[in-house]
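Removed from the display is one protein chain of the complex; every other protein chain stays in position.
When the chains are written out, they are named A, B and C in that same order, and each has its own residue count from 1.
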Amino acid sequence: MSGSEIIDYAILIPLFPFLAFPVILFLGRIFNGTPTWVKNVKEGGIIALTVMGASLIMALLVIKEHMNKVGAADVFTWFESSWWESSGEITTKVFGFGIYIDHLTVMLLFVAAFLCFLINIFSIGYMNTDSINDNRNHRFYAEFVLFCSGMLGMVLADSFLWLFIFWELMGLCSYLLIGFYYERPSAAYAAKKAFLTTRVGDVFLVIGLVMLWNMFDGHLDYAYVFDPENIARVDQGELQIALGMMFIGAVGKSAQFPLHVWLPDAMEGPTPVSALIHAATMVNAGLYIVARMFPFFMEAEIGALSTLAIVIAIIGGITAVMAALIAFVQMDLKKVLAYSTMSQLAYIFTGLGSALWLANNGYDDIAAFAMGASLFHLFNHAMAKGMLFMASGSVIHEIHHAHHEVAHHGHDDHDGDHHDDHHDDHHDDHFDAQSMENMGGLASRLPITATAMFVGSMSIIGIPLIGGFWSKEGIIASAWKVALKEPIFFLPATLILIGAGMTGFYMSRMWFMTFAGKPKTEVAEHVHEQTPWIPIPLVVLTFMTLGAIVFAGMHAGHWLGDFESGHYTSFFDGIGYEMSHVFLNPDLFLLILTYVAIGLSLVIGPTFAMALYGGSLDEGQKAKPWMQWAINLSARVNNKSKFDNTAWANSSLADSLHKRLHFDEIYDAAIMKIVVGFANLSAIFDSKFIDGFIKTIESTSQEASRRLRALTTGSARDYIMMTALGTLVIFLLLWGVT
Amino acid sequence: MIDPAWVSGLAAILFIIGLWGAFSRKNAIVVLMCIELMLNAVNLQFVAAATHWGDVTGWVYAVFAIAIAAAEVAIGLAIFLSMYGQHETISLDEVNLLRN
Amino acid sequence: MLPAACDGPGMNCVEVFSTDFWQAFAPEAILIIGLLLLFIIPNLGNSKFRIPLTKTHVPWFFGGKRVKATGSPALPGMLATATLFTALGMMVIESIDGKMDTTTVVSGGIIIIKMDNFSRFFEILFLAAVLLASMASLDRIPAHTFHGKKSLEEMYDNRRQADFYILMLTTAIGMCIVALAQDLFVLFVGLELASLATYVLVGFHKETKSGAESGVKYFIVGSVASGVGLYGLSLLYLEFGTLQLTEIAANWVDSSILGTIALGLVLVGFGFKVSAAPFHFAAPDAYAGANSPVAGVLATASKAMGMIGLIRVLLIIALPESGAQESAIWLYALGTLSVITMTWGNVAALGSTNPKRMLAYSSVAHAGYMLAALTAVGAWKWGEVEAPSDYAEAIVAAVLFHLFVLVAFKLGAFLVLGLLEMEGGASRLSALSGLARRDPLIGTAMFIFMLALAGVPPLAGFVSKFLVVAGIVSNSVGELWVTTESVSFSDIHWVWWLALAMFINSAISVFYYLRIGVVMFLDVPEEGRRKPLPYGASIRMAIWICLVATVLLGLSGDTLIRMCYRAAESLNLA
Partner (left out) sequence: MLVGGLLIIVAGLMAFFPSLSDSNDSVDWISLPLVGFPILVSCILLAFASQETRARKQVIAGPIRLFTLCASLIPLGISTALFFDWLILVNWENLSYNQYELEKEYVWIETIGVSWHVGMDGLSFPMVWLTTFLVPITIITTWNEKDGATYHPLLLMMGGALIGVFVALDLFLFYVFWELTLIPMFFLILKWGGKDRRYAAQKFFIYTFCASVIMLLGLITLYFLQPEGSGPGYGTVTNRTFDMKELFANAAFYNEGDKVFLGKDMQNILFAMLMIGFLVKLPAVPFHTWLPDAHVQAPTGGSMLLAGVMLKMGAYGMLRIPIAIFPDAVIYYQDVIMAIGLISLVWGAIVCLGQTNLKKMVAYSSVSHMGVILLGIASMQPIGYAAALFMMFAHGIISPMLFAVCGAFKHHYHSMEIGAMRGMAKWSPYLAVYMMFAWMASLGLPLLAGFVAELMVMIAFWPEYGWWILLPGAVLAITAAYYLWSMQRTIFEGGDEGQPPESLHGETPPDITLSENIGMIILAIFTVIFGILPFIALGMMDDWTVAFFEGVFKAGGI
């Protein structure tokens, strides 16, 4: 390649934020608290925004160039090391870093760069207006850009090794940002839990990498390992185990069963963090690595890797339903979204599992379709979930502010005397700005936020024509297609179908509890939107979500599924095909399936939610017209139905759902009781026995010394006697020889 | 003339008596006498050997040995005196401040 | 007829008291002259001799009111030191370049003494040790001029100045005779001369209980041991009809059981001198009661003297002929003795809280190391080596090196204790506490001595231990690489395990040596020892000499090693 191609500069995309990290950190350390730093630079937010903007522009340039072209570029050689081959030769192995761009990269690069930029805008609005963050926002922005660097780097990396390296970098940032409010014990705990849980997965990922490295003669770069000849050469069974190991890493990172426990707790971090890391980007890393395995499944022996594909799909299916179930009972706005994230990622895993199974069994065309659907869902979900989290952040932010206002005014009005700060703080502690029980009826008070949340929820639920619908239908269809070929796939396929309905329920529940009905607290009545930084990204993303239909029309699904040769079509060419394919599929089975899914998600789930949580707004309050109909509908459904869920709410299932199906308890118990207990015993053993042995030598020799010296009695007669005895001994020894 | 072997035998007996006495008696003077006994055994031995070999050096050795023994007695008695001056005993068992 | 030893270049035989004899004997003669002067000079006075039966008084100059110049109480020490220094200087100049002639002194066909590299080496060692001790004693037993108040103690000290140095010189002369002797009886006479002097020196503190007691014990046990040794000699004489080393050695192969018994008895006599277990019992008591410089001489020079005896008896006499297949008969006896000795010494020293006793036990341990080295020579026919004497020489050289550097650091350690004794006692560990704080240089010096004793590089103690182990290993390995296709561990002679025992022991020993360091550097000085140390220029000088030697011989011991090899070669072991 000639030197001036844009891809040669692609390294700048992760490099800009990487270099901004120390800059923000040190500038923040130096200028902390100065007016310019706070007002104009937004405690580093503007620097971060500039950098992310530059990265975004750079990324867009790269994307434009590589829309239909696979590209690769070497950046630098990390290090070289040598290997003693069984043939006796010593060969050099290169651990290099480079850029690799195909459709998968392009899509994720866009998602990452775009969302990083938007969420950065959001952060400035969210973080800089809250007094709790004063004088430490530079830390937030520094860690934020470092994370962005990790994410962009992971997407661009040309080898599994560097994928892993950036993956860990993201893990670190996730840890730091979850623990941003380090003084809260819950945040500290959540940060540790997140890091450790993903670390468990990472251990297996490393083992998988090591196995791959060994199988592929010291190569982990995509160009080599995806070479069909090389794939055909290696032991297929071992390959499956290696990929399985890597999949465990993905399970940890993407919070799938059974390593899912960290994600809900991770909501302790600031909301922009939840939006970016724990919804839109980092958790997608697990999906990304599984999607990257696609060529292995294509090129491996037929059926050699199907077990792994089935495992992936089943894990996805289980998680989808489990997370949705737990989401039913969550009262915390962000936690609902967190479980929703888990559930949606699980969908994508199931989709990927189907795609991989198909690819491995020779159904290349449908495989590409399933792959495309899964990745498209990844895209849609990232956009929608990022938006949802930001919207929830907006809600929380405004509730928080309103609470402050109410608290102060309230005291002034009613009591007339001034309460000390301590009392205020005390008051603060008991008010949970994230609980949906404190909300209600916000649709009119936060119109932009409510709209964004409305669109986002619809996208996640899969309301026809909006956002996630296009991809979700594809995933369900693919899973069922596989199920027809491989009976065991009925399990994940059924699970995700049920999950579709459950998604309809919990997402609607969330929206209605928050925005419909009467305000549940005094605070909720005082909410209003303040800063311009927050709505901008919401509006942008709302249009992105709605625009999914455009992407679908441009055959995004097909383009994504075929890394090598997929092409875009124009919107108007494709939309008709897509519409007819979805709604009027000639295959009867798929047609029925589509309508069942639509029915579950569009009708059954939301209806239950409306029946339980719907309601009209306060008198005189009016939401925007595109939401008002839904509120009115919900009020009507709510009034009509006399659905009583107290029995269900008191059931033991609900109880264990509240306790997140006891996973956390069991894990905690296992770690604290068994591992830490064993560690404590080991520490005692180490000091008492291993070191004790050394100490015993010492004390024994001291005792021996005491006894030996007791022989020196002090009497010269004894000395002479010992001399005489010694003489005898010498005689005996001399005698013995002669 | 007495067979030198008998003299040697006597010397051996004297030596053993001396050695035995050296560690079985408490009185420092007696122990010194026992040591003298051992040295006398040496003298006898030299004399006997000189007779056996017909060599004059043995006699010379004996004379030297007697001189050594005399010096030893002189020094020994002096040391015992100083011990008596400090400890007011000449029993070896009671002089055991230095031990272990 | 002159013995065969007189042939060859650089070898000459002289009759006793001939001119050539005096030329070769000059250093020793100086010692004797010094000794005589020590008798005479302090006693010069104005006394007159009355010729019997007359009233004529002839000036006699001996006794009476002492002449002020010669009667100075400080004079004997100076004189002795000067004598020793002169003799030492002559010997060093004579032998340092390695081109010394071997002079054999014969009388009536009997070789009496021999001045060669070996004997000169030991004489240098003895004189160096005694010289350092004398120097240290200049301050140690302070001489007082009679101005101002006179305490009884001061008077007492002054009266004893001459006695002390006379005994010191006597010891030196006795030791020199041991080094020179070519006849076992001469050797024993020298040994007795030195021993008798040291008995008195140990009991020199007769005004203290412990001084008197240590003298008694050392005397009694020493006398018994030398009695046993002498009896052994007489048996040897009975067996061989001569006590000439060369002749006994030549006839050793044909000896009967009597020879073996005699060997055992002689071993006991020398075993006491080197303080090998179980003949070492009197040593800790003696060191504890004696004053420190004397104890230092006992632990270094006296031990070296015993080692000469062992080398003469075991290596010259009782070693099988070159070419014979069996190993020496004393191999197992000495091996056992060495392991017991080193272990006993080290284990006993572990818990000892009296620094002098601790050093005494450490000295026992060092004796064990050297016995182990000698043991390895006994295995010298092992593996059919071409030139077994090379191997034996390596070991002897190592032992000599060890003995020599012991003078530097063991005597140095005793001298530091001597410095402490000047302010009252050094028989508790706490006497050393805070030494490094009170006087950093002396504390550091003591610590370096301790490290050297423990065998920590790069100090002399390490090199010596290294050489000893290297000697043992070289003997156990022999020339296996020539004789064996592939060396297996079982091919190695068992004396290799002695090296291991030695190293394990020296590892144990680190414990108590370090404890001294810890006490000096960490603990608070005890009551009554808060003031600076007494000055004592000459004892400090002696300590410095020891320190410099300890470091220098460790950093660059090549010259000394060469001297040791030359000394060992002159033994003519083959």
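Just so it is clear, contacts are C-beta pairs under 8 Å (C-beta built on N, C-alpha and C of every residue); 3 or more make two chains touch, one makes a residue touch a chain.
Being a predicted model, the structure only gives us computed values, none of them experimental.
Enquirer: Could you run through the displayed chains and say which ones the absent chain touches?
Expert: Every shown chain touched by the left-out chain: A, C.
Enquirer: Among C:I41, C:V377, C:A542 or C:I561, single out the residue that touches the unshown chain.
Expert: C:I561
Enquirer: Among A:N68, A:N214 or A:T696, exactly one should touch the missing chain; which is it?
Expert: For the chain that is not drawn, the touching residue is A:N214.
Enquirer: Taking the full complex into account, find the residue in A:I30, A:L484, A:I592 or A:A679 that is in contact with the omitted chain.
Expert: A:A679
Enquirer: Residue by residue, what part of chain A touches the chain that was omitted?
Expert: Residues of chain A in touch with the missing chain: 77-84, 88, 90, 92-93, 161, 164-166, 168-169, 172, 175, 179, 182-185, 187-189, 191-192, 195-196, 199-200, 202-204, 206-207, 210-211, 213-214, 425, 671, 675-676, 678-684, 686-687, 690-691, 694.
Enquirer: In the full complex, which bits of chain C touch the chain not displayed? Write them out.
Expert: Given the touch definition above, chain C has residues 390, 394, 397, 440-441, 444, 451, 454-458, 462-463, 466-467, 469-470, 473-474, 477, 480-481, 485-492, 496, 499-500, 503-504, 506-507, 510-511, 514-515, 517-518, 521-522, 544, 547-548, 551-552, 555-559, 561-562, 565 touching the missing chain.
Keep in mind that, in the parts below, only the chains that are shown with their structure count from here on.
Enquirer: Between A-B and A-C, which chain pair is linked by more C-beta pairs in contact?
Expert: Here the pair linked by more C-beta pairs in contact is A-C.
Enquirer: How big is the gap, in whole Å, between where the Cα atoms of chain B centre and where those of chain C centre?
Expert: Whole-Å distance between the two chain centres: 25.
Enquirer: Centroid of chain A to centroid of chain B, CA atoms only: how many Å?
Expert: Roughly 99 Å separates the two chain centres.
Enquirer: Can you work out the whole-Å distance between the CA centroids of chain A and chain C?
Expert: 81
Enquirer: Any chance you could list the residues of chain A touching two or more other chains?
Expert: In chain A, the residues touching two or more other chains are 709, 712, 714, 716, 718, 720, 723.
Enquirer: Quick one: which residues in chain B touch 2 or more of the other chains?
Expert: 19, 22, 31, 92, 95-100
Enquirer: In their complex, what parts of chain B are in touch with chain A?
Expert: So the residues of chain B touching chain A come out as 19, 22-26, 31, 92-93, 95-100.
Enquirer: State the interface residues of chain A toward chain B in the complex, per the touch definition above.
Expert: Touching chain B from chain A are residues 709-710, 712-718, 720-721, 723-724.
Enquirer: In their complex, what parts of chain A are in touch with chain C?
Expert: Listed in rising order, the residues of chain A that touch chain C are 698, 701-702, 704-706, 708-709, 712, 714, 716, 718-720, 722-723, 725-727, 729-731, 733-738.
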